[in-house]
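Taking it in order: structure first as structure tokens, then the write-up.
Missing here is one protein chain; the remaining ones are kept as they sit in the complex.
This part shows subunit A:
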Amino acid sequence: MSTNGTEKKWDRRSADTAERMAAAARFIGPGKQFKPEDTVALLEAVIRPGDRVNIEGNNQKQADFLAESLNKVDKSKIHDLHMVQSAVPLPVHLDLFESGIAKKLDFAFGGPQAGRVAEFIRDGKMELGAIHTYLELFSRYFLDLTPKVSLICAYKADKKGNLYTGFNTEDTPTIVEATKFSQGIVIAQVNEIVDELPRVDIPADWIDAVVQSPKPFFIEPLFTRDPALITDSQILLAMLCLKGIYGEYEVKRLNHGIGFLTSAIELMLPTYGAELGLKGKICTHMALNPHPTMIPAIEDGWVQQIHCFGGELGMEKFVAARPDVFFVGPDGSLRSNRAYSQAAGQYACDMFIGGTLQIDKYGNSSTATANRVAGFGGAPNMGSDAHGRRHSTDAWLKCGAEQPTLDRTLGNMPRGKKLVVQGVETFGEGRAPVFVEELDAWKLAKNANLPLPPVMIYADDLTHIVTEEGIAYLNRAPDIEARMAAIRAVAGYTEIGLKADPAETKRLREQRIVMTPEDLGVDRKRADRSMLAARSIQDLVTWSGGLYNPPARFRNW
């Protein structure tokens, strides 16, 4: 009914999409397929200047052919796009801004292009919306950053246009749901078109057009850590973590960040973990990519369930052969899902443990450097206390109960706290001190005109720091003064660490706010590579019974 004589239209979005698809109709054949050589023309038909566009690509799989094709469109027809996407790891993602096809970026992770992102912002080639976490960005796809056109990738399509994203489903369902159900346009590149799919991950009626790309999509084995590169120092840190945190809190449900420390921990579950009698008491449920370094612990029966953000090259057969542990479809192959796994990491995990480049004297940490807008992907989701959490576990309750100041905010009300752990050597790569007076993130904020310094984990979420000096139990510190003293006590020979007052450190050790390896009963002399259940990629292959097929770059035989 019209209230003022003019008919109100309620279907402008679908009408707009229909108009665009009509313009592209001449390229699209049966099964919604179009030819690779028509890709640029098709994109010119369906995209309009200023559109919000998503190019699928996380730090693992990439819709690289569609990204390259978008970079070839006529700039007079398509320009000033607003890119909303998880990550910008490929050079072509930034080339779009160089040429003016794109103008604004909202993202979560910069990867190898982080330096160019900072440069482009400074030079005015790029307008930065915000740096998000994955869940934060995905949430905004459903509110104020909904894509009009999404360019996605899948392994296979069938003759109707159904898609199989399989092992590397990752972000696809989230992107497609946000785009298609707001009457947007979804275009998919696939590696092959087959008669029958192993399973349908995305139904054909959510897809507008499909192309078989000339080359299979690019995929990065980002979560493979070669056990041969794990150092004795990382092994000491892993021993401290297992005894002083995993064992102390009996952490069953957790996420491991990417890094050599967590790989060392994974490889020491069947050795040091077993020696401590922790089997069945820790690490039974994990939100985790299929890390190859998890193979020995899985084979040894430590893990009951793992949900994966994405896949990992070479782990396909192993995962398919362990359906009791991983989430696999009726066809037998893994279905990863970044959004769900991130949600599990935030709400269902009792602990996040990872590394960082810098920690300031208060305990704020960041991987940002002065000239790189890197973003943090999912770490801030998992590395933060989930304030909406209402269910309890022993580890969560214990970590919360240890806080001496809970009564100042909650009165007599008990509440748990997620364990958020940063494990670092006091001097990191290139002998740069990890503990610093001020994070480089402040300089970056200035250099790239960001409204606030990009912080990966805020001090009030951080509960534990582990270094070769010992563990700072920050959750046990009564106030920020004690907290800063505990950080100084484990900061070794960095400028921050040299300010530690031995008498104060002694008091903190007595109060169990700081514990050295000796306090914990961890023998430093035992921290060597014989602690690792697998010491090479080949050992991992052996543990897997030949099911793990490492990518060429990790072979050392």
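The rule we apply is simple: a residue touches a chain if its C-beta (ideal position, glycine included) is under 8 Å from a C-beta of that chain, and two chains touch if they have at least 3 such contacts; residues count from 1.
Throughout what follows, contacts and distances are computed from a predicted model.
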Record lookup, UniProt, unshown chain, options "Branched-chain amino acid ABC transporter permease", "Malonate decarboxylase beta subunit", "Aliphatic amidase expression-regulating protein" or "Multicomponent Na+:H+ antiporter subunit G" -> protein name "Malonate decarboxylase beta subunit"
Check the options A:Lys8, A:His391 or A:Arg553 and report the residue that touches the missing chain. A:Arg553
Going by the touch rule given at the top, which residues of subunit A touch the chain that is not shown? 228, 529, 535-536, 552-557
